[in-house]
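In this view, the complex is presented without one of its protein chains, the others remaining in place.
All chains are identified by letter, namely A, B and C, in their written order; residue positions are counted from 1 within each chain.
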Amino acid sequence: MRPVYLDYAATTPVAAPVLAAMMDCLGTDGVFGNPGSASHEYGDCARSTVERARAQVAAAVGAEADEIVWTSGATEANNLALFGVTHYYAKRGKHMVTSRTEHKAVLDPCAELVRRGWRVTYLVPGAGGIVEPHQVAAALTPETVLVSIMHVNNEIGVVQDVAGIAQVCARQGAWLHVDAAQSMGKVAVDFARSGVDLMSFSAHKVYGPKGVGALCVSRRAGVQLAAQIFGVGQERGVRAGTLATHQVVGMGAAFELAQTLWIGELPRIKDLQQRLSQGLMALGGVLRNGDSQNSVPHLLNLSFEGVEGESLLAAVAPQIAVSTGSACMSANPEPSYVLRALGRDEQRAESSLRFSLGRFTTEAEIDVTVSVVKQAVLHLRRIGGAGILGA
Amino acid sequence: MRPVYLDYAATTPVAAPVLAAMMDCLGTDGVFGNPGSASHEYGDCARSTVERARAQVAAAVGAEADEIVWTSGATEANNLALFGVTHYYAKRGKHMVTSRTEHKAVLDPCAELVRRGWRVTYLVPGAGGIVEPHQVAAALTPETVLVSIMHVNNEIGVVQDVAGIAQVCARQGAWLHVDAAQSMGKVAVDFARSGVDLMSFSAHKVYGPKGVGALCVSRRAGVQLAAQIFGVGQERGVRAGTLATHQVVGMGAAFELAQTLWIGELPRIKDLQQRLSQGLMALGGVLRNGDSQNSVPHLLNLSFEGVEGESLLAAVAPQIAVSTGSACMSANPEPSYVLRALGRDEQRAESSLRFSLGRFTTEAEIDVTVSVVKQAVLHLRRIGGAGILGA
Amino acid sequence: MNYNSLTRQYFELAPQVGVLEGSDTYRGAAGSRAHGTWVQFDLAVQQEEACAVVREARFLAYGCPYVIAAAAWIAKKAPGVQAGGALPASVLALQQRFEAPVEKLGRLLAVEDAWNDAMKMWRGSMRSRP
Partner (left out) sequence: MNYNSLTRQYFELAPQVGVLEGSDTYRGAAGSRAHGTWVQFDLAVQQEEACAVVREARFLAYGCPYVIAAAAWIAKKAPGVQAGGALPASVLALQQRFEAPVEKLGRLLAVEDAWNDAMKMWRGSMRSRP
């Protein structure tokens, strides 16, 4: 038997109806044409399939179809937003604003911008992980071209007030990019109403395929982008490369499904999270990371006093698949920079586990998890000498 | 019934065994973990699956596994090679060399480099489409950082002497990038022996999925790249973004399959091409584009005297799926820039069709094609007044 | 490749393709093959009571499907049209009827020019008559 999967924030399996839609685009009988081929039915069919998927994603996120630019994932969408906007508007100024708790797919492009001569202000969220709109306002200068603040944090699940931040940015004439890779299916997403100028999405966080994402670019706001990948001019010249029909179809189907299901799934996820949280809190010496009032119930990030992070992971790994902080960071067993940014000491940051729940999580799995984690923590505390005088 | 598909150079359907391998990575029972997750079995399993695929691609192209960088396709691989190398070595000089008949995914990055202050020399191939190594040699200067010459041309099927060009480049200390998107399964590919420093590949041209490709970066040569997409540091920091397990697995399976099958398929493809060529040449006023001695048999590019290109396409489209020149260009019905670069006049360039044959092409399909194209050409020549005095 | 059915029909059947001979026939042409569009009309004109009308028309065309379809359609509609008059439908009307993309307008102008050229021939012949 495979371990209980509680790492949905790292990635999700592809949902059955999504897989079925993807299959229709592969193989000799499928919609296998190149969407860029304008001279025959195979191409026409692929192109209209791509456009249907674009409309699905647009509808699910509250955007217009022509605001969607397909990318290879949220990492590329973030890079396109950050480099595309800063390059296009470099003459306005060379300053951008972001926060210390963004995903690496924002922070690393920012570091590159610094190497290219930009000034980047890194806001420090409060202890709960929230970046207040007034913090953004205070950081804006006439030279500020772009602000990038994520929607749902991938480590602690905290939800930022992006609409509030959008108002502040609009007032000052700075563009706002929001990394919403973790949002779909967890919180309401409404691109048009949010007032955000650019928003990144990824399919594989919400039961779609890996390797496809989208950048939403507001037409209303009229934000312009410099292309970053050049070629045959797909995506109106903003992002070249043959469109992968089955991939965008998968994203379209996954987003439509999420839009239909998420509200209905929420109470169940909340119950499961509460069950997990209560079960583990009973251990004592367990601290929750992130503002619980402003978080999605799909994520629960806990620090366990008296245990070391890697050992905790190793102890639970045969039965429970979780991670410390960002999925993609776990190859690198350093204490989470996100928790460090929230003022957690190294030990608390290091001894944290991120439990992320999803569509296929069951109550039985939660119970197994509680029991396995409890055992592991008690075992490690015993080895560490907890409660033994002199230890 | 769908039209006969003779646009394999634009894209191919995914082969059944490739599809089966991809399916194993999707769905709740599949290898759905994030290859970046190091803290549990789901991630470990995905990571080793990705590495197996990397080894497959490496073996198929004659490279080492650690020379393969996954990308979202050959377009991105070309962009990464061109921007990555020029950015890294900009201090050496700001000159690069390419040819007029490259794919847009090379020419458009070159145009961007020109905007960034680089000087680009565009070599003009001979009438047959061949770029001679001595032409490259003559264009090299001490400031030349990079040469980019494609392997198999996507419009006319001409095969360049990349090993010869590699020698010239090595002598002068310029890096050589080769766009080999059309090579796999059509000609022998041996990265190590070719002496090429960087090579781009795409899966969907060879019965793999769209949206995945690779850039081969020679370790022996020690060529360095500046990253173009930044994030969690996948692909040793050269290309960030969650790896799409099913996509790279598809590419691995497709490349292994191509490597196994291509030699065996060749005689059949040659026969089919000859049958097609002879059938159509019988019309008279049909000219072949590209050096037939140095071409892959999978492509046949013909110009039809006395007919206009769009009308020819429109006349055959209900029964035959072909394109004029580059697949992706056909949305834009301008005469092929490749044929123009070979000195063809506008009319000849415009009245050309690219027939591209593949694994599933049958003799019966070729016979239908000959008959349909013949009829269409005769019909259009009649409308155009061919043979009528005063027309 | 989404031509409407009218375009498909006139492009594929190309009714009235060909040339006319005879002393009452006037030939006009416009465009060039080298530039991708060339149209020729042969209009047979017949004197009726008060005025001259087109009796029959034929066309030849080299160009995209819209040009061929439009030329064929014009040749079909031409009989009964008053000689010396304008194209039976404006270029804009042709573009709309055949749902041609706007960038094809320039090519469709060759249809009008060829028609006008034939009519000029007819007018020239009128003037030179005894």
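Heads up, the rule we're going with is that contacts are C-beta pairs under 8 Å (C-beta built on N, C-alpha and C of every residue); 3 or more make two chains touch, one makes a residue touch a chain.
This one's a predicted model, so the numbers in the text were calculated from it and none came from an experiment.
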Residue in contact with the excluded chain [from A:Val114, A:Ala188, A:Ala282 or A:Ala314]: A:Ala314
Per the touch definition above, residue among A:Pro17, A:Gly237, A:Gly343 or A:Gly385 touching the missing chain: A:Gly385
Residues of subunit A (touch criterion as defined above) contacting the omitted chain: 306-308, 310-311, 313-315, 317, 333, 345-347, 350, 379, 382-385, 388, 390-391
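To be clear about the criterion, only the chains that are shown with their structure count from here on.
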Chain contact topology (line, ring, star, complete or other): complete
Which two chains share the largest set of C-beta contact pairs: A-B
Averaged-CA centre spacing for the pair subunit C and subunit B, given as whole angstrom: 43
Subunit A-subunit B separation of Cα centroids, rounded to whole Å: 34
For subunit C, residues contacting two or more additional chains: 1
Two or more partner chains touched - positions in subunit B: 313, 317, 333
